[in-house]
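One structure coming up, written as structure tokens, with questions to follow.
A protein chain is absent from this complex, but the other protein chains hold their places.
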């Protein structure tokens, strides 16, 4: 339960009606008289919600408690924190966790059951580790970071302040490096680390490999969704957002404030400038030097018969183009 | 070892020969005189198998024990259960598992070593948890469900009856939701849960995120392969099957009895009707409103030189089309 006035304070909203208690944050459709919801700009407030985050000009005849803001979606995000469950039900180190005596543990740290924390690890204040998470030697995790259950950090991974790292994430596994030697592969041991800045979120089952010699780097403010693969020596610039299932081969450099849509791929050893936006399932196989939107592919679903015909023609495309050119030539002769 | 008569009972087969003991269920080629195999309709029973599940009309001169059925492939599936290893070698709670005192544990539940079960969790009868699995607070798991090793359920995930959830699965991690605020991202805390129906199977390392406000829903009978990513607020209809590496962005709604082939993608905020079948590596970027088969893309492997030429032409395609149109115009003038 939260008071509308608490919400107003958090979202810098102007509270236009008497204060009430709010049970849930809910969508317009499912919100009831005890719930808070939010109204996207220009929409009509048809809802049973007891309170609404909305712009003044969209109020219409809404009869509930108004929380007037400029940006209702941002306010919704800010309010959502107040309704979340606290990951850390307890502080302290569970008796079944195994923490190396050389580890430095800050104030208010929570280490859940079954965790293993290696030698020389530093966990700053208010770090929490979910059950069965493994943090290997020489890692450092910044204050306020929340590491979920069943996460693995290999040795010498550095995570900044206020990170959120979800279950199944693996940071610092070996990059995929082998030198060919008469048909066999000789392993290139991966001697770099992983460096993660502040305010980074990393989704479930994402993997970020350690660098071959230098570090793989995730700059501050980067948000990474689930099942993303970031190979050795990639560098992701500040505040870039990467959707699920994206894969980046080694030494891909992404600029700042980029957005990468789901299942896009990067062939490695290339750079993408700041403010580039890459579409779903697109393959980036060379540098992107100009800000803007990029896409590739013709994977859009079509009825099977149509698709088959077009694919057959695609496989004749060079030949068709030559026939067109020949015809043009004949015609203009 | 299983008796042929046991198999006959399980598969509702007519046993036409004396009962024998069978050691393994094996393919036609590798089965020996002590093994059971099955014959797809219309095939010839050339095999050393000691017993066969087959249609009466396909018997030919096969001399082993016949188990006559209408649908040998279905009978094979039914028989396979009798030859499987039981996941639960023991019942009871391992002394190294940590189960919160408020958890409700049913009859015949098995909780393996290293598991962590949170506050208010309900595990109904005959649930089994593999080693090092983590079930966080307020989860509920229906009777007969088998959760493998190293699985993570975040708080407030509901799983129905007879589920099979494989290792590395993460249910209920945060959906990927952020509101932009002057070039930075403000987290939208994910307040919904995950709701999974009955008889659902979820493959290794698959992730299903919790909803933003409402639940992400997986209806009964759904089968999901490995490394699938299902984002917040998706709804998957009954008995739909999803192959490996599929990714669905938020608020994708899939109907009933659909099949989704490997590595297909869905851009989110769209609906797919019942009985739609989507091909491998296809991108669904809008609603599918009619049952049937859909595919997209020209990713089919071609010799590199052919492919390069066709790709070059694809990148001129709009221009080539315009030249064709111009030529048609000239010609008809």
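By letter and in written order, the chains are A and B; residue numbering begins at 1 in each of them.
Just so it is clear, a contact is a pair of C-beta atoms (placed from the backbone, for glycine too) under 8 Å apart; a residue touches a chain by one contact, two chains touch by 3 or more.
What you see is a predicted model, and the numbers here were worked out from it, not measured in a lab.
> Which listed residue (A:173, A:273 or A:304) would be found touching the missing chain in the intact complex?
For the chain that is not drawn, the touching residue is A:173.
> Among B:22, B:157, B:234 or B:263, which residue is in touch with the absent chain?
B:263
> Taking the entire complex into account, which one of B:111, B:173, B:249 or B:281 touches the absent chain?
Of the listed residues, the one touching the omitted chain is B:281.
> Which residue among B:144, B:203, B:255 or B:268 touches the omitted chain?
B:203
> Where does chain A touch the missing chain, residue by residue?
Given the touch definition above, chain A has residues 96, 98, 114, 116, 118-119, 132, 134, 136-137, 150, 152, 154-156, 168, 170, 173-174, 176-181, 183-191, 205, 207, 209, 213-214, 227, 229, 231, 245, 247, 249, 263, 265, 267, 278-279, 281-286, 288, 292-300, 302, 306, 309-310, 312-314, 316-317, 320, 323-324, 327, 330-331 touching the missing chain.
> Using the document's contact rule, name the residues of chain B that touch the chain not shown here.
Contact residues on chain B toward the absent chain are 24-27, 30, 71, 73-74, 76-78, 80-81, 83-85, 89, 94, 96, 112-114, 130-132, 148-150, 164, 166-168, 199, 201, 203-205, 221, 223, 225-227, 239, 241, 243-245, 257, 261-263, 280-281, 297-304, 307-308, 310-311, 314-315, 317-318, 320-321, 324, 327-328, 331.
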